[in-house]
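Every protein chain except one is present and positioned as in the full complex.
Letters A, B and C mark the chains in the order given here, with residues in each chain numbered from 1 onward.
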């Protein structure tokens, strides 16, 4: 059974189901309880599970993340919420040196089952400190998993899997997808972490993407199809671990690769994909690899500038054409 | 005129010269003054310049970095010291959202001339939280420059250039190079930021590296030469801005590319180099791109494990051979 | 409440004018947002005007301030140009940042405004750097940082207060305790009854004042500024206040109790100060009306300026990322 709900509702539902299922699961963060956060992903959960399991905290990201680390180290399963990914600079040590390393540093005496839910992306005129896509940082931290969803169903399934995972997992939400509606299976629903989704099949070019940008890639693929170019769109869903095989199999068929993401290109996550292909699957390629990303600058406030900053269908289409 | 000094002395000398030259330059950080830091890079400078210009601070990386940001925003030229790069998680917001963005966010009303000196690298049995090479994070921050030196002369020249630069610059030192001796020009000495150095010429394969690893690449190149493989070794020196042309010119000649760095490979800086080549210079390549990096795990304490973790000459040599 | 008898009449009218200007700016911004003319996040300062006004009345142009996400009031009070500020909200090229920044990043370096900040608490230690620069240059200038009750629980607060105390820097910490960090009440997020009591942790003076009384704020700030100018180090001032609206335009603030809202609306700094000026014979109704009217004109002019200004060229987003050494002012 499935029903149509929004991305935000999918997030809420995944947490609800997992909290009902496992009493060790709790949510903590600023304004997650009474308010349900400014974007509504936890609305109603405090009323249902009480103030310990949906814990409003002081404005202290460092301590919030550490609260997650300490509670996870002794067996609870926290969902730590940082509204905007941009704020995670203030608790980077807790992610980099504590959460991602603790289980390993103690030789596996404990596990660190902790989810960090946070929002990436531009597009709401929130300017340079509220619009970043910083996922590549977290993909450079062994021990940390990173997932991103392009639609409500995957959001629910990935988040439930992340909550059940015995490792720390960063779950990226996209600000501009919060209101997106889609069919979502009812009840427990797990999307495996580490498995990409072929969002659209095609034989002429492979487009690898994740998160919000997948939808722009799909739209671009639709337009390209009208012009006779059949693009295969791979929605990675999981950045770490990465489903390399899905990419390699696709380019074995298409011989062309475009990588699209909202983050800045330079040292962005797309660089790793390109590097892996250049190392392990270069022979498949009949054309250079292309990246469509935000340019190497900060996200500007002014609407026309922000529009130019965030990659769009046009840029994807143009880039694909240079590959053909 | 040149003399033989150590990497550590080169760091000290660069600061000394620039502080003598420009009264706006000051150093701040933990134990930089009375103690001259645990590694000695600032020994004697407080005695010479006094406690305001060589400022011992409380153990507060966040405030130290912000002190740099605030002072730079109003026209001073701070050199902020964080002994180990691993600690910079605790002041990541100050680097990511303040230092790298401030001049841009205010439309260029001010500049942020600030140097952050910090040590990267493993090899001293300091374990997972004191051995990281996190440079890729900083190369994903527009507005921030990043330089790394493989020898005392470049260290001096890059650091002096960084201090004179009108942008924030992260200057990476390598723990295991601190005692390295080398010929260093006397007096003011500037190595331009953004210009790679061809550390060894060769025609069969291009090895791109930076920092400590350059020396291992040079040693590997020596061994390879004995076997008839002439490797060209490029010491990037500047990670941002990157001297792409130097790389492209070299591979136009060698048609083979190996990238070597101490950082973890996945989403490491080498990925960006590989991606750029795969995008812009793929035609030059006659073989896949290879990366020699630390594996995707944390730096272990136990000596045999740490030895296996840090890439060495053998691995470089083996990797080059797979390309031939 | 202190009598105004001994106060300078011009200064009193200027205090009022500044509060009225800030209020008018905010109310106009809210209206423009609701009309779909402004976008993004707008955190309004309505209700808190006495704080910025009272503090900045003690500052000179060569003093520095750092601000917050709720920064319009601080910027206006420290002398920022109202036209350029309005243009900034509109996303126009004539804004302070060529319009790369927007509401949360307004700065005017020439006026000592190092900037609003989208990261809560980030501005606090940046002011330590600005204060350090004053001491480094042996000026008698100071640095002031504004921040909220929520921000007082960030690590930056602690590191900044300790560092300023230990290094004896001319920094003044102005905590705007408006009772909430977003939806979270002060009494929930802090066990301490006052924020000023945290000053004792660093052996520096701490005081709590009525943040809706511009005179009380100014008096406390004047003492702190005098101490800082004469090398006596930092002070923490907590100003009790209230934001009239939600956290941002669009937040209906369901977490606020209606009775509190009523109580605090009665403490609105502007009508109260106006009444006081009239009661104590400092100003009459006509003079006050004139200030209101003049301010309305200013705001109207600012809106026109902004509306008529062009959007920035796209390439502006690549400017100010790399200053070549040749540009350097020696």
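We take it that a residue touches a chain if its C-beta (ideal position, glycine included) is under 8 Å from a C-beta of that chain, and two chains touch if they have at least 3 such contacts.
All figures in this text were calculated on a predicted structure; none of them were measured in a lab.
Here the chain not displayed is in touch, across the complete complex, with A, B, C. Only one of A:45, A:67, A:127 or A:205 touches the absent chain when the whole complex is considered: A:67.
For the options C:154, C:227 or C:276, the residue in contact with the chain missing from this view is C:154. Note on the undisplayed chain: of the listed residues B:60, B:133 or B:238, the one touching it is B:60.
One of B:87, B:210 or B:284 touches the chain omitted from the figure, and that residue is B:87. Contact with the chain that does not appear here is found for just one residue of A:167, A:238, A:267 or A:293, A:167. Interface residues of subunit C with the unshown chain, by the touch rule above, are 153-159, 162-163, 165-166, 168, 188-193, 197-198, 200-204.
Residues of subunit A in contact with the chain left out of this view: 26, 52, 55, 57-58, 60, 62-76, 78, 93-94, 97-98, 102-111, 142-143, 145, 161, 164-167, 241.
Panel shows subunit B; residues 30-31, 34-35, 38, 56-62, 86-87, 89-90, 124-130, 295-298, 300-305, 308-309 of it touch the chain omitted from the view.
Going forward, only the chains that are shown with their structure count from here on.
Greatest Cα centroid separation from subunit C: this falls to B.
Separating the CA-averaged centres of subunit A and subunit C is a span of 36 Å.
The geometric centre of subunit B is 40 Å away from that of subunit C, both derived from CA atoms. Looking at subunit A, residues 86-87, 89-90, 127-129, 296-298 sit in touch with two or more other chains.
Within subunit C, the positions touching two or more other chains are listed as 95, 97, 99-101, 105, 117-119, 122, 155-156, 321.
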